[in-house]
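Take this structure first; my questions come after.
Omission of a single protein chain aside, the complex is shown with its protein chains in their original locations.
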Amino acid sequence: MKSRYSLFSLARNAKNYHKDWEKAWRSPAPKAEYDAVIVGGGGHGLATAYYLAKNHGMTNIAVVEKGWIGGGNTGRNTTIIRSNYLQDASIAIYELSRSLYEGLSQELNYNMMFSPRGVMMLCQTEHEFRAFKRTASANRLSGLDCRMVTPGEVKEICPIINVDPNCRYPILGAYYQPRGGTGRHDAVAWGYARGADALGVDIIQNCEVTGILREDGKVTGLSTSRGEIRTKKVGVVTAGHVSTIMDMAGIRMPIESLCLQALVSEPIKPVIDCVVMANTVHGYMSQSDKGELVVGGGTDPYNNYSQRGSFTALEHTVTALVETFPIISRLRMLRQWGGIVDMTGDRSPILSKTDIEGLYVNCGWGTGGFKAIPGSGFVFADTMANDRPHKIAEPFGLNRFKEGRLIDESVAAAVAH
Amino acid sequence: MSKKPYRLSTGGTRIDRAARMTFTFDGKDVSGFAGDTLASAVLASGQKLFGRSFKYHRARGLVGLGSEEMNALIGVGSGNRHEPNLRATQIEIFDGLTAESQNRWPSLKYDIGAANTLVSRFLPAGFYYKTFMWPRSFWKHVYEPFIRKAAGLGKAPEGRDPDTYEHMHIHADVIIIGGGIAGLAAAEAAASTGVRVLLCDENPVLGGIADLTAGMIDGACVEDYAIAAAARLATLPNVHILTRTTVVGHYHQNYLMAFERVGDHDPAILASGAPKHRLWKIRADKVVVATGALERPIAFANNDRPNIMLASAVRGMIGRYGVTPGSTGVVFTNNDDAYLTAFVLKKAGVNVQVVDSRSRSDGALVKRAIADGIDVSLGSVISAVEGNLGVTAVKIAAYRKGQGRVITEKRVECDFVAMSGGWNPALHLWCHNGGKIQFDDSLQSFRPKSHTDDIVAIGGANGTMSVEATLIEAQELGKKAKKFKVEEPDRGALESIWFAPATGKYNEGNKHFIDFQNDVTAADLELAQREGYESVEHTKRYTTFGMATDQGKTSNLNGLGVISEATGKTIPEIGVTTFRPPYTPYSFGAIAGAHTGALFLPVRRTPIYNWHADHGAVFEPVGQWRRTYVYPQASEDKHQAIVREILSVRNKVGMLDASTLGKIEIKGPDAAEFLDRMYTNTFSTLKIGKCRYGLMMNELGFLSDDGVTVRLGEDHFIMHTTSGGADRIAAWLEEWLQTEWTHYKVFVTPVTEQWAQFAVAGPRARDVLSKLAPDFDISNEAFPHMSFKQGHIGGYPVRVYRISFSGELSYEVATPANFGQGLWNAIMEAGDEFGISAYGTEALHVLRAEKGYIVVGDESDGTVTPIDVGMEGMVSKKKTDFIGKRSLEQSFLKGPNRKQLVGLLTEDPTEVLPDGAYAVAAVKDKPPMEMIGQVTSTYMSPTLGRSIAMALIQNGRARMGETISFPLEGGKVMKATITDTVFYDKEGARLHG
Partner (left out) sequence: MIIVTCPVCNASGDETDFHYGGQAHVRRPATDDPANITDDEQRDYLFIRHNPKGLHFERWRCDRGCGKWFHAARDTLTLDFKATYGITELPPVELMKEAKGPWAEYFKARLKKA
């Protein structure tokens, strides 16, 4: 049993100069066999493992990670959490996720700093305005706490926004989810890892999967850089690299991997107390607790595994944000980076069984996976444990691409981040 | 000491003692000399305190000399010209400069936040992950606001930036990054081959640290060599020199960004209209990384106190500005280079002694120091520092490598420390573009691995610390190597010291700072290892080490050293964190360049734009276009004006500027067959001179565009698309032609901007046009609905389409764009007696909704098929293949319960359904409620005197006459009856009128 984190444990440990803290998670060698193995130690994979252990009693399981946990998109995103999507299926999973986030710090005993500071999506054309009114209506009838706000309220919620009616894309209003916000991305991965580890899950870093072993259409195990691991259930949760892993099982995916650009400014005193998304001009911004403005932008247009910052997408985003938030002109970019996002044909995720028995896949979160981590892990664990799609996961099955049952969020003018 | 104890009476290569400058720092007047930095001038005034650290608010002074400075972050200017977080070491002073310290309250000297340091024992790395969780709501309302207020360094400016920025694009055969002796020599060598050379340096003056470097080149000191080389380069036509210009990013294929501070150092430059900053976008065949090396601090207890500086910075302060940090100093080093600082101090009359962690060095500089009588303590470290707001004394203890704690120590009074833990090659720009690195034992640092043809590193950046070897590397850029005669002192080996022991048990309670700005100590890094955050990326993120505004320039390697000692792994085994752009922070203004305000994004205007503006148009952005939404006249509000415009079209005549409508000429023997592939309906059967409305799907089977296409000849069509779809559809047609049906002989030519096009609509439309063109027969018989004619109206050549999006008698008149305003004026004038009125997009939308005409993008949303909107009849059964046809066969698209387009009439005709309102299967007290469809268009129809709407409702067509409920915000429920979508003139008599 792990010792709990609290102000008291902090004080107790201070006495001894913090020399007695135990490891947040063990680093065990892989066992020969597990009841299930999750490939990919990002937020989604770790959450899946945690819920498999906690909700389904599957504790003889492992997470194998090629590098270090949380090192992919979990640690590279702009940490936005919201659930105000248009389609029923999306609302269901993102709202489950958002509501799990609300109590996650307490549940995991790890402060991931969920900050429901509000997410405001600007309406900058009549068309966008109407589209968000539609989303607002759908969300309200789904029970979400969201509302349209006027330009005056926009200015109140976020005083640094340019609401000049004569600017290129004047702000006609905004769609506001007060309970949306941000969280501390690394802490989500670490918190789930610590929680899963405490329940007996083996988290194995620096372990690259090199093959998915099968017999008679069933999964029998994995070959890895640290030897073969036998298991009858494999959950592939590898974000940008899912095509490569699924190729090992001969399954071709409806996925393309692109590089998404993000950046932060130098830290400044608080100027923006919510998340603002401006879809017409393609940019979004919030401020971290450290004071950095956190900015997300577009992807490079072509398949790209380079995981490096590029200038082109960034320039476009920053230009839009300087116009939207004129005061940032004299502030400075501190750091930029890129993350590999996997985009599906309808830009909605895949949470699915596959044609191979015991092989499950969770991917395609595109530019918006962070907000979905708890919900995704919750329903994917249920899907794996019971070998049938959880009700919320069902619409996200791979067969939708064959049936034409697409979940298209772009129709709401809302981009999927 | 004299009146100015810190400004020496002589010396200072950068300052002009004849030119005195006055500025304010924290409201107090400070004076300095032209050429001073804020750092040197403030230090000269006797102030050591420059800032407060991020977490503990510890008092901090200068550490560095240039862009590596991490403590002395300053806010400059006020109001909308305020700029936070600038490095004092890079701010060039001028008369009237206002500067202030940051992250302190109420003042720099007395900062409440410094209380954090008292409880710092409870605030180890990552403490916030372990607490602040109870009660749940406190994070948002109590803890987070407190933390946010405490964090964040400087403050943002207020209001819109009054200064300007610009971009420059430049190609170079060779770019040399860094104008130290490596860069200067390389530039001369490269220039001698005749190529175009771009030399960028972040400092105001070329030379790098030549002035801080020992040795002679061809009989001149290194500094004089640099001055002469810079002068020679300035005369060469093929060399472009940019100073105050930091190469901040190095991207794929040698694409580089350089950030030039054009007007920061002199308000007169800004006043002359020059930009504040300029961003150079550079593409270079060859990149030479000559960025030098950065001196690293040493981790000893309380090594962050004000007036503990890098040895090179102390040397630079004296040499460049004639400023000494104090009167008695201790040089603490693990290498020979820092002895140069001791010599400079001694020469300046400052008391100095050297503490060297190595037990011996055979280097010439060490021998000279001893010979000169400087007190040199080999095998020693600084184990403690006394003083809070400055240094009052240090303790010196005997040391040998690997020793964990100090037993005995002696106290030495002093008022500053110059430290040097060795030099790290500045690898950032090398690594941005994928350059590989390796660990070098002699440097105890990383250096570039293999060079490529188009990226090389030389000099300090390459780990080459000797002058002679640097010059030899630089000669590789020339055709034949120039020979230099170099004399420089032999150097003894450096010995790494990652952690200087202190009294007490190992690492208990002593703060050995690794990352100064973020307050990360050696103990924090060790804690991260202990808790399992072992990957260097985990350590970085858990402790925030290397994530401050200096991006770990001085701290990264020391951190790796500490981790190495804590884990027993070697530094190369631990690895480095990724070097991410930019090298130093640069302004968002520079990134946006001139693209702000009116120049943010180009606006597309129709030829009639100015007329619209002159006639009171309220514009709306539609894609890149600005279209007139409505023309309120005199005392009208928008709503009244819309009603007037609608009724004018219904009862008299109106004119709409439809020039934004997409127009594509399609020509060639296979044009008709090609259109049959593109549209759901058939165009090969269209008669010449006739128009046909067409629907397009994408390959997924969903509506993508619509419009009227006319056949001008056997092989010639003009296609109309939606305004928003014009470019997309033209590209889409071209793509299919080039990639799928490559054998088709068809040309596709987008001509949207070539034509001005107006809809003249209403019962008097014919009267208006006939008046202008008595010879042009547009009678119903000669020119029926859905036909096309060319001719002249009012003397202007026109293409006229008798098509209608309003349901009225309507002509769309197109004339070459340059004639547009003339024709528009002629029609308005002719129409005056018939009561003509210009109408905007909102009237257009109401008019079309009254007729049940769809707008792709309103009635459809990317998940809607032609069948869903009731246009099954337009989806050809005969054609074997057209875009999207096969997808309509997918089970979900032809499945049950699809949402179908219907009309809606509210129970109360005076109430208008809100945009996007959803209908539910059954109204419940509270959500969730099962939704069965949504409103797609909704208006008050002035024609009908009641509200109308269209909606996509599950199985809508089977539910005609059914009343459905729309629960609105606030609990109100609106009821509406399902009808067909045509509300007005169901027979279509008017458009045939």
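The first chain written gets the first letter, and so on, giving A and B; residue counts start at 1 in each chain.
Definition applied: a contact is a pair of C-beta atoms (placed from the backbone, for glycine too) under 8 Å apart; a residue touches a chain by one contact, two chains touch by 3 or more.
Everything numeric here is computed off the predicted structure, so don't read it as measured data.
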| item | value |
| --- | --- |
| Residue in contact with the excluded chain [from A:A24, A:V63, A:I255 or A:A278] | A:I255 |
| Residue touching the undisplayed chain, where the options are A:G67, A:P270 or A:G345 | A:G345 |
| Which of B:K410, B:H639, B:R886 or B:K924 contacts the chain that the document leaves out | B:R886 |
| Residue among B:D16, B:D218 or B:E699 that touches the chain left out of view | B:E699 |
| Touching residues on chain B - with respect to the absent chain | 251-253, 255, 283, 434, 699-700, 731, 734-735, 738-742, 880-881, 885-887, 889-891 |
| Where the unshown chain meets chain A, residue by residue | 241, 243-244, 247, 252-257, 300-306, 310-312, 342, 344-345, 401-403 |
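Assume only the chains that are shown with their structure count from here on.
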| item | value |
| --- | --- |
| Inter-chain centre distance, chain A versus chain B - centres from mean C-alpha coordinates, in Å | 22 |
| Residues of chain A that touch chain B when the two form their complex | 5-7, 9-11, 14, 17-19, 21-27, 67-71, 75, 88, 102-103, 105-106, 109-117, 124-127, 129-138, 140-143, 147, 160, 162, 167-169, 181, 184, 186-187, 190-191, 205, 265-271, 281, 287, 289-291, 306, 308-311, 314-315, 318-323, 326-337, 400, 402-406, 408, 410-412 |
| Chain A-touching residues of chain B, taken from the complex the two chains share | 54, 80-85, 121-122, 124, 127-134, 136, 139-140, 144, 147-149, 151-161, 163, 165, 249, 251-252, 255, 257, 281, 432, 434, 507-509, 523, 527, 530-535, 537-538, 541-542, 544, 547, 549, 551, 578, 580-582, 585-589, 591-593, 595-598, 600-601, 603, 620-622, 629, 700-701, 857-858, 861-863, 887, 890-893, 914-918, 920, 926-929, 931, 934-935, 967, 969 |
